[in-house]
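The other protein chains are all here in position, but one chain of the complex has been omitted.
Labels run A and B following the written order; every chain starts at residue 1.
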Amino acid sequence: MTEAEFLAYVQDGGQVETGDWLPDEYRARLIKFIEMHANSELMGVLPEREWILRAPTLQRKLALTAKVQDEVGHAQLIYRVVEDLGKPRDQSLADLISGKAKFHNVFHYATKTWGDVGVIAWLVDAAAIISQKALLKCSYAPYARIMKKICWEESFHILHGRDVILTLMNGTDEQRELVQEALNRWWGPLMQFHGNPIPADEDPMFVWRIKSQGNEEARQQFLDGYVPQIWELGLTVPDPKLRKVGDVWEYTEPDWDELKHVVTGHGPKTAERLDFRRRMLEQEQWVRDVVLAA
Amino acid sequence: MAIYEVFRQEKKGAAFAHAGSVEAPCAEFAEAFAHEQYGRRHESVALWVVPRDAVHEVSAFYDELGKTYHRVDGYSLKEKLRVARERAGTAEDR
Partner (left out) sequence: MSRVNVQALLRIADDELILGWRDSEWTGIAPSLEEDVAFSSIAQNEIGHARALYELCARELGTTADELAFDRSPDEYECAPLVELRRLDWAHTIARHWLYEEADELRLAALKESDNAEVAGLAAKMDREELYHRLHARMWAERLRGDERFESAVTELYPYALGVLDGDLRAAYSSRVGLSGSEPQTHERGSHSPELASLWEEMTSVRRSVPGATW
């Protein structure tokens, strides 16, 4: 098969398995994309796990622990795909910690209140699920298959998020303020999450059918699904230009420089979180050496 | 460290289907890990946990000369049936 034939094959809906011949460019882009996803699941755990310890009811503690556990489980599923493509897990983790490999923008920011817990589970997870659904038809079949389990597990995360938010909104003024304040801080990163709006046919991820959706399409889907949910609760979105005109949402252009700055390792919490990961990995290296590597 | 493939049975009577894989130092750990990664929501009633190198893929299948004789689509009986009914005089009853 030539590269041109491979391209035609995947663009026609064809899928490939681990042992199949893959063009070098496809393999390289695939590993980078999938690894970034794995890194994101693993780093996303850190802002959320603090709140497991502070969960204000037993139900919330259980739900949040289960949600974060799912994310670790997703990291496991995704790193396994990367490993089967030839990159060992400890190499991926080393590249993550050194800053060589990236993770999604939203996980570089601080969480400040219980309002963040709700907003993350309701909106950040929603943005991620839209991207994940677009991966269900990935041309690389091992990744498409794990996306099925991931999407299935994520379904309760959104409900948990909504439950937290609705409970807060039905509570006291202070609790409602927690939500609005968190939303004000998370809106910018949320709008940047799906990436800058390069046309799908110029996006290599779409061209190779690794993703089945362009960035702007994903963002529009997010706005369509979630702005009405935000507004119906009496919350405001901190963007005076946000409105739907015909079929299209208009909004203030996100700060693409900020996005680039953050994902290249300069987010408010990037260094602290990578350092924490590094310390825990070092502290427990003996366990891997003595037990897990046997 | 070895890779163990995990097959799960969704409910009694269903076939075991491949679900994924775990990294573990031995079968005991692999089973403990698979138990939660593929069963913590009771989404499986049973799992098979198998070292990867015990799973052998067979994938060289070629049908070059069209072996229709052992498939249902290899048989076209409509015309023969019409002729047989005509001979027996049973064609009108249909």
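Note that contacts are C-beta pairs under 8 Å (C-beta built on N, C-alpha and C of every residue); 3 or more make two chains touch, one makes a residue touch a chain.
Just so you know, these numbers come straight off a predicted model, no measurement behind them.
Trainee: Hey, which of A:R54, A:K148 or A:K241 is the one touching the hidden chain?
Mentor: Per the contact definition at the top, the residue touching the missing chain is A:R54.
Trainee: With respect to the chain omitted from the figure, which of A:V10, A:I34 or A:V68 is a touching residue?
Mentor: A:V68
Trainee: Tell me which of A:T167, A:N196, A:T236 or A:T252 is the one touching the absent chain.
Mentor: The one listed residue touching the chain not shown is A:T167.
Trainee: May I ask you to list the residues on chain B that touch the chain which is not drawn?
Mentor: Here the touching residues of chain B are 22-25, 28-29, 32-33, 35-37, 40.
Trainee: Considering the entire assembly, which residues of chain A contact the chain that has been omitted?
Mentor: Listed in rising order, the touching residues are 42, 45-46, 48-49, 51-58, 60-62, 65-66, 68-69, 71-73, 75-76, 79, 114, 164, 167-168, 170-172, 174-175, 276-277, 280, 283-284, 286-288, 290-292, 294.
Here is the rule we use: only the chains that are shown with their structure count from here on.
Trainee: Centroid of chain A to centroid of chain B, CA atoms only: how many Å?
Mentor: Here the centre of chain B sits 34 Å away from the centre of chain A.
Trainee: Considering the complex alone, what residue numbers of chain A touch chain B?
Mentor: The touching residues are 19, 69, 73, 76-77, 80, 83, 89, 146, 149, 153, 291-294.
Trainee: Which stretch or stretches of chain B touch chain A in the complex?
Mentor: 1, 3, 19-26, 29, 37, 40-41, 57
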